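Inspection log for the structure reproduced underneath, given as structure tokens.
Coming up: chain A.
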Amino acid sequence: MNGQGLIKGLGITLKHFFQKEITEQYPDVMPELATRFRGCLQFEFEKCIACGICVNSCPNNVLSFETEKSENSKKKKLLSYTIDFQYCMFCNLCVEGCPKDCLHFDHDFELSTFSRDDIKRVYLRPAEMDEEKEADAAPVQDEQESKEQKQIDAMLKALQKNPQKILAKMLEQEEDIGILSELMQSNEKTAGKIAELLVKDKEKAAKVAAGFVTKEKKNRLQAEKGGEE
Partner candidate 1 sequence: MVLETKNDQLNDVEELAGNNILVTTFEKLWNWGRSWSFWPLNYGCNCCPIEVMAAGAGRFDQARFGYEVVRAVPRQADLLTVAGPITLKMKPAIERVWAQMPEPKWVIAMGNCAVSGGPFKDGYSVLPGVDSIIPVDVYIPGCPVRPEALFHGMLELKKKVQQGEYRRS
Partner candidate 2 sequence: MFEFSAFSLYDAAFLAIGGVTILGALGVVLFRNIIYSALSLVFTMLGVAAIYFQLNAGFLGAIQILVYAGAISVLIIFAVMLLMNKEARRTNLPTTRTKAWFAGGTITVMMLASIIAAVGFSEWPKTALQGVDNSVGMLAELMLGDYVIAFEAAAILLLVAVIGAIILAKGVENK
């Protein structure tokens, strides 16, 4: 009969009217993304060996980096790594090609920007990486220095263990010894300085220790006055 389909259609929409909504409320509830979802390309600077496989594998010239040859070693030193994200097609070729797994896609998709320049991301060489590298590159530059360092460390330990005994050599009054030991416990810098001086120059250490004590005394006096006022 004519018109049967119309009634059926109305019935279907009515059925859906009372069904539960399937909407995902994005800004309030983040979507559950598949594990292999490719969101934003991330780069780990530390792992990179600047081999250039990623740049060669990219079909769209998204990736580029700058290197510098250091004088001491044959290794190339990575200065900066640029991902110009506005050309990326999320093809994953760079990630597959990377021998050190320093590229990967994370799940961040909120990439909107107000200006086109913000899309491009430049990774600069982190400063702490240079320090570590230098430390690695020159293990023992000066043996004497390292020996001294070891002595200082030992002294510091001793100071922390038994301050009274060592400080008694420099300071005469027991009150001062107490003050300085308290000071050292609260401030590691003071302790380090005193330890270093004890190893290098004992007279100077005594002077400095006396100075610390007088300063601390003044401070305490002022604090008391301030409290009274």
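Criterion: a residue touches a chain if its C-beta (ideal position, glycine included) is under 8 Å from a C-beta of that chain, and two chains touch if they have at least 3 such contacts; residues count from 1.
Regarding candidate selection, all candidates are chains of the complex that A comes from, given by their letters.
Just so you know, these numbers come straight off a predicted model, no measurement behind them.
Comparing candidates 1 or 2 against chain A, the one that touches it in this complex is 1. Partner candidate 1 is touched in their complex by these residues of chain A: 21-27, 31, 59-60, 85-90, 109-116, 118-119.
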